[in-house]
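Notes follow the structure.
What you see is part of a larger complex, with each chain still in position.
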Amino acid sequence: MTDEQKSLAPANPKMTARDVKVFYGPKQAIKGVSIDVDMDNVTAFIGPSGCGKSTFLRTLNRMNDTVASARVDGTITLDGEDIYAPSMDVVQLRARVGMVFQKPNPFPKSIYENIAYGPRIHGLAASKADMDVIVEKSLRRAGLWEEVKDRLQDSGTALSGGQQQRLCIGRAIAVEPEVILMDEPCSALDPIATAKIEELIHELRGRYAIVIVTHNMQQAARVSQRTAFFHLGELVEYGVTSDIFTNPKAERTKDYITGRYG
Amino acid sequence: MSSPLSPAERLPTDWKSDAMRKRIARRYAAERRFRLLGLGAVLLSAAFLAFLLVTMMGNGLRGFTRTEIALKVDFPASPLLLDPQAITDEALANANLPMVTSSVAEKMLGKEADAWLAPTAWISMRDAIKADPTILNRTEVIRVPASTDIDLAAKSDGTPAAEAAVKRLKQAGILSTGFNWSFLSSSDGTDPTQVGIWGAFKGSLLTMLVTLVLSFPIGVATALYLEEYAPKAWWTDIIEVSINNLAAVPSIIFGLLGLSIFLNFLHLPRSAAVVGGMTLALMTMPVIVIAGRNAIKSVPPSIRDAALGIGASPVQVVFQHVLPLALPGILTGTIIGMARALGETAPLLMIGMRAFIATPPGGVTDPATVLPVQIFLWSDEVSKGFVEKTSAAIIVLLVFLLAMNGLAIYLRNKFEKRW
Amino acid sequence: MTGPAIILLLAGLGAIAWVSARARAVRLQTAARATGRRDAVHSLPGYHGWYVALWTLIPAAIFLAVWANVAPGLVTQSVLADPAAQALPADGFARSAILGEARAIASGLQAGAFNPASEALVAPYRTAISEYGIAGAVLALILAFAGGAYAFTRIRPDFRARTRVERLVMMALLLASLLAIVTTLGIVASLLWESFRFFSMVNPIDFLFGFKWSPQSAAMGYGNDDAFGAIPLFWGTIFIGAIIAMIVAIPLGLMSAVYLTQYASPAVRKWMKPLLEVLAGVPTVVYGYFAALTVAPALRDFAVAIGIRGASSESALAAGLVMGVMIIPFVSSMADDSIAAVPQSMRDGSLAMGATTSETIKRVLVPAALPGVVGGVLLAVSRAIGETMIVVMAAGLAANLTLNPFASVTTVTTQIVQLLTGDQEFDSAKTLAAFALGLVLFVVTLLLNIVALRVVKKYREAYE
Amino acid sequence: GDQSSGAGGTRDQIRAVGSSTVYPFATAAAELFVQSNPGMKSPIIESTGTGGGMKLFCAGVGAQHPDIEDASRRMKKSEFDQCQANGVKDIIEVQIGVDGLAFAESKEGPGLSLTPKIVYEALAANPYGEDANKAQTWKDVDASLPAIPISVFGPPSTSGTRDSLAELILEVGCRTDPAMAALKEKNEDEYKATCTRIREDGKYVDSGENDNLIVQKLGANPNAVGVFGFSFLEENKNTLKDVPINGIPATYDTVSTGQYPGARPLYIYVKKAHMQAVPGLQAYLNIFASNWGPGGVLARRGMVPAPDDVRKANAETVKSLTVLDGADLK
């Protein structure tokens, strides 16, 4: 971490990563990344394909545990607690650090059940009425309530792509997470749906720490306040978004931004 | 549902609360239970298999051995009227060897000794004379099979009378139990000490040959057509449905088909490997088609695009690219289908292969039986000696089948996903 | 001329045709290529070779096939014209038996005559057969030459030989796939006729819905009316195949699939999966023997020990249990496929919400895979109810309508085998009932399969 | 018919089809045949059941049709007619021996002693045409018997052995009632129904063709009675003992002479037209004739020799190849 980057770090970051290395078997996919994520800003990860954006994102809620060959080195904390400590419970961690995937993946259940799934497994609702409240609130926050309130029992897979993705965001919100990770949430969506999701991210900002991976530099510019540029498993540059796009420090960043590769 | 809520209405969840901790502990316990349940299911299934195999081995291994009695035959003194210079099959057949054999035994061991020898014991005598006629001029020790009672008593436990006889024979040092080679080289018979599986085994081989020759090309051709060329039309749907259905039609119904079409309508020979093979080919074909289609499907479309893109015709694409790549998968399916056909019994009962056939078939139109039918026939035999022979035949069949399945699994693992 | 000789000769001609046509194509094409025009040359020389060879062989082969069917009639006619044929009996069947035998002897298929009357006809047959044989061979050769010559003259550099040869290949493939339909029709035809005869003796309604299966009455001439109620057989079949076997196979198969796909390490999975598949590879006659000699007596002893009355050593439980074990790999591989077909993103989605693996399996994977699993179970059921050897060897013959798993029940397949190998007259309703039972079995498995495949397919499409 | 395709192949092997009861004896004869005629191929013996065998046997003469039918009952009139219609004109009928229908129980059994009447009353569906059989224990049938539940393992209704059971035991027991004897004259059908129909409430268990299993089951159920071929009793003397009928134990002598009531003749039927064409057919018949006596190989396999006069008559048939005229068939 360069000095300058450190200065960027907020006083009280929500999550911190220090010298994180990720290996897939013998292959190193992340080569010592340190970064801080805070509540007030949306952080965007950009970089060419295969540079390790998704891999790094998934270390933040230990989704990499599900890949048998993956191994993580270094320290990552959530509110100062080491999330790779043996005392950390992954199940709780994942409830606190929600995730939204590239392709919308609603469960093949009703819209209601999609939202209720998380609160139910974590026992967050004491009664059916409680659950109703949670479902409505989550759908509202996800900006989907008006569109689906009359058909909560329809299957979640019957929605359009953009609606599905908002449903997935709503599902993540329903367990009251503190951080939301999004891995190219719009890449499978059309421009209009994309615009809606971007708007939603704007609204959610401040309430949750949000990290978004994107291939689309314009999108990064639109939605984020902080941008991290990855290349070949390294964090090349991390800074205020407008600076990165208008005035990149590193040569590689500049080449990438101006479309020399990728 | 209640009125709109203010966003701050719910506090962040308190994950550290006692209730929450307990809840998580419960969830983890459920997780462990579920996992153990799964492991239990796997182990139980494997245990069934192990139990089956061990039982069969336990019963069957004894079937590969045979108890023999060494008879000391003083040929010149025996009532045998044979000229060592003129030993022919005819002469031997007329020499009343059974009588001679039992009289030799009685002279040597006493009155009841005849019952200790297998009814076919004299055949060993005949074979010995045929192999070396000069023994007729001297005294020779010839090992002849013991009767079923003695055999069982020698190997495990038998009737008290037989046990006593075994004890006597053992004391005399003329009883021995050894590997029964003739079990592998001879055919069906009525005396359990003499029977073998060679005839049925050869029948199985011939039947499988017919099955393979018919079902493999037709199955592959069908799979190629359906997967690569067939237009979407009502009649291709019918073909698909037929094939999927044939793959699941009870095997006995194929037997009824063979009976009425191949035997009664086409007048093909009864009990012959060719009819058995044709019937089983109809059963195996759909299996090959389905496996073949899956294998063909797994050839990436990019390969087809590549070939088409440089101007290969659809037939060239299929025969030069798709088929070679799909072949391991097709072969795996074929082996599995053949293994199933090899173990199949029910349809063959309907087309006359449930028969006593003591001569191994010479060709596909000769009357033949197959291993599983032989097992079925023996399981129904009166003599107790057949129990272990049945299990022994089962071992042979199982070894054969496990080898085939093993080969299929090996092929599948080896060629799984190469692109 | 004999069959093999003419076939060899034709094969030789085909080879010659291939070689010469190919040579000619090479020559013509080399010249044409010199013109430099891209479309001056169409097919590779080998295709020209095949084109001519096929023209040489196929018409001749078709002719020979037709001739082989027509010639015997012609031969017979010419033999009947022979004076020796005047002595033949008028009776049609005996007459054709004698003729057939004489032909077999004349063509060397048979050594001696079963029927003295046929001996006189051997000589006329011999002459007629050789005459027509030569005629056929000559005609076939002429056709081969004509076909070959026609095709040969069509060789041009830009002649589209490949297209034509490929069309033929496609036709062969199409024909191969039609065989499946032919087989299905064959099954239906072979069952339908005898079933029809059965139903002319026994009312189908009584058969399908009667509660009493008692063919002893029919056999002994008490009439067929209430003897062929097949409900007890259907019940036995369902009891063993769809209930007991599935109670064993579904939990074990499903849980094995879940464990192996979701929990087991790759090494364990690599060994255990094939091991379980071996269960499906064990021949059914072995299972039958095992069920009859090991499982059934043990179960009976157990039942007696815990004081169950009416325990039989041919219990439904023994057959069903062993059949269930046999079916485990079916269920587990279908479940395995269906669970694997649930997109990884579902699993990730659930895990990312903080669900444990078992919660993910129970609440997301299995419900999502359910249609596939159900389809697989239906296929397994159809397999189980058609299974023969286990029940023939281990289930009883008593047509009981009972819920006691330790009692003896009988199944459709057992009865088919029994009826067809019994000592009764063959044309009695009793033996014909086997075909009617076969028909019912066929129809039921057909329906089960169609439904199952629909279900599976629909569900696959949902994720594609 | 006219098809010569499959009929082919020189038939140098004898083919026999038919009853599973005769099967062991036919195979034993086949083995003897090969041993005494070296160079000959072994006959093919198929176990199709008597009825299935008859259909094949009567389908015609020629290489594709069997030469011999093994039967555990006499040929029926209808089958004979079928044979005639298909050109199988000259049929030789040979009775090769007798199959004892033995009643047996486990060595640990109670030592029952039965009579046809008791058996009938215990097993009939409606004894003497009355209500459904309600007897639960043997004592209910006859006070002298122990009070153990009736449980009989016997041949299934498809089997020829079952016919014998009906004819030799049940009908005899039934006719002890004069009303039934009278009924036989009046209404044959009703008589048959009353006298031969077996109860279907589980007291009588159809037990398949696999008699080995019956033997095993008797071992497991000491209180049960089994009904099967005499040869099985012989073979399993160490686990089973016979149940005397009318006080007569089942032994070779009593069965052979017909003293033991459960005995039925076994036949083979041969096509005369095949005698010339199939090599060895005559020799095979001779094997039967020379081994069916007491102490012969067939007897060692468990077949009960027919009485002397029957054997003599049939030996004559084998020698002269006398043809069955069919008039006395039923």
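Chains here go by letter, A, B, C and D, matching the order in which they are written, and residues are numbered from 1 within each.
By definition in this document, a residue touches a chain if its C-beta (ideal position, glycine included) is under 8 Å from a C-beta of that chain, and two chains touch if they have at least 3 such contacts.
Since the structure is predicted, the reported quantities are computational estimates derived from the model, not experimental observations.
Trainee: So how many copies of each protein chain are actually in this file?
Mentor: A x2, B x1, C x1, D x1
As a convention for this text, only the chains that are shown with their structure count from here on.
Trainee: Considering only chains that satisfy the touch condition with chain A, which of them also satisfy it with chain B?
Mentor: Chains that touch both chain A and chain B, as defined above, are C.
Trainee: Taking each chain's centre as the mean of its CA atoms, which one is most distant from chain A?
Mentor: The chain farthest from chain A, judged by C-alpha centres, is D.
Trainee: Just how far, in Å, is the C-alpha centre of chain D from the one of chain B?
Mentor: 33
Trainee: Taking each chain's centre as the mean of its CA atoms, how far is chain C from chain D in angstrom?
Mentor: Comparing mean C-alpha positions, chain D is 36 Å from chain C.
Trainee: What is the distance, in whole Å, between the centres of chain A and chain C, each centre taken as the mean of its C-alpha atoms?
Mentor: Those two chain centres are 55 Å apart.
Trainee: At which residue positions does chain B touch at least two other chains?
Mentor: Residues 27, 354, 379 of chain B each touch two or more of the other chains.
Trainee: Out of chain A, which residues touch more than one other chain, so two or more?
Mentor: Within chain A, residues 91-92, 95, 121-122, 175 contact more than one other chain.
Trainee: Identify every two-chain combination in which the chains touch.
Mentor: A-B, A-C, B-C, B-D, C-D
Trainee: Within the complex, which stretch of chain B touches chain D?
Mentor: Per the stated touch rule, the residues are 89-90, 92-93, 119-120, 123, 159, 189-191, 266-271, 352, 354-359, 365-367, 377, 379-384.
Trainee: If you look only at chain C, which of its residues touch chain B in the complex?
Mentor: For chain C paired with chain B, touching residues are 162-163, 166, 169-170, 172-174, 176-181, 183-184, 186-187, 189-191, 193-194, 251-256, 258-260, 262-264, 270, 272, 274-279, 281-290, 292, 294, 325, 328, 332, 356-359, 361-362, 379, 382-383, 385-389, 392-393, 413, 416-417, 420-421, 434-435, 438, 441-442, 445-446, 448-450, 453.
Trainee: Per the contact definition, I'd like the list of chain B residues that touch chain A in the complex.
Mentor: Going by the criterion above, the answer is residues 1-2, 4-5, 7, 9-10, 12-13, 15, 19-20, 23-24, 27.
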